[in-house]
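And now, subunit A:
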Amino acid sequence: MAKLTFRTDLCKGCGLCVDFCPKGVLVLAKDKINKKGHHPVEAAYPEKCIACAFCATMCPDCIITVEK
Partner candidate 1 sequence: MVVFEKPKALADVSMHYCPGCTHGIVHRLVAEVLDELGIEGKTVGVAPVGCSVMAYNYFNCDMVEAAHGRAPAVATGLKRAMPDRVIFTYQGDGDLASIGTAETVHAAARNENITIIFINNAIYGMTGGQMAPTSLPGQVTQTSPYGRDTSHCGFPVKVCEMLSQLDGPEYLERVAVNNVKNVKNAKKAIKKAFENQLAGKGFSLVEVVSSCPTNWGMTPKKALEWIDEKMIPYYPLGVYKDRTAAKEQGGE
Partner candidate 2 sequence: MTDKVLMKGNEALAEAAIMAGCRHYFGYPITPQTEVAAYMAKRMPKIGGTFLQAESEIAAINMVYGVASAGFRVMTSSSSPGIALKSEGLSYLAGADLPALVINVQRGGPGLGGIQPSQSDYFQATKAGGHGDFRMIVLAPASVQEMADLTVKGFDLADKYRMTSMILADGTMGQMMEPVSLNYGEPTKYDKSWAVTGTECARPHNIVNSLFLQPDELEKFNFIRYERYKQIEENETMYEEYMMEDAEICVVAFGISARVAKNAIVQARAEGIKVGMIRPITLWPFPKAPMLKASEKVHTFISVEMSMGQMIEDIELAIRCRRPVKLCNRVGGMIPSPDQVYASIVETAKEGGAQ
């Protein structure tokens, strides 16, 4: 089972992880605002994650840890 961890407070809400996720796991949480004032990423469908780490590869702020 893949596991995603986010350093949520460092997220700038750029959405590149969402764009590059091939399985539609991630969304920007429109109902949340982090310390930086952004809608941070969260895993809406974690069960779909295949731990490809495309999200983390494209994250400019290195906030994602991927485990499986």
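The criterion applied here is as follows: a residue touches a chain if its C-beta (ideal position, glycine included) is under 8 Å from a C-beta of that chain, and two chains touch if they have at least 3 such contacts; residues count from 1.
Candidates were picked such that all candidates are chains of the complex that A comes from, given by their letters.
It should be emphasised that the depicted structure is a prediction, and the values quoted were computed from it without experimental measurement.
*Asks:* In the complex, what candidate makes contact with subunit A, out of 1 or 2?
*Replies:* Of the listed options 1 or 2, subunit A touches just 1.
*Asks:* Candidate 1 touches which residues of subunit A in the complex?
*Replies:* For this pair, the touching residues of subunit A are 2, 7, 9-10, 12-16, 19-20, 36, 38, 51, 53-54, 56-62, 64-68.
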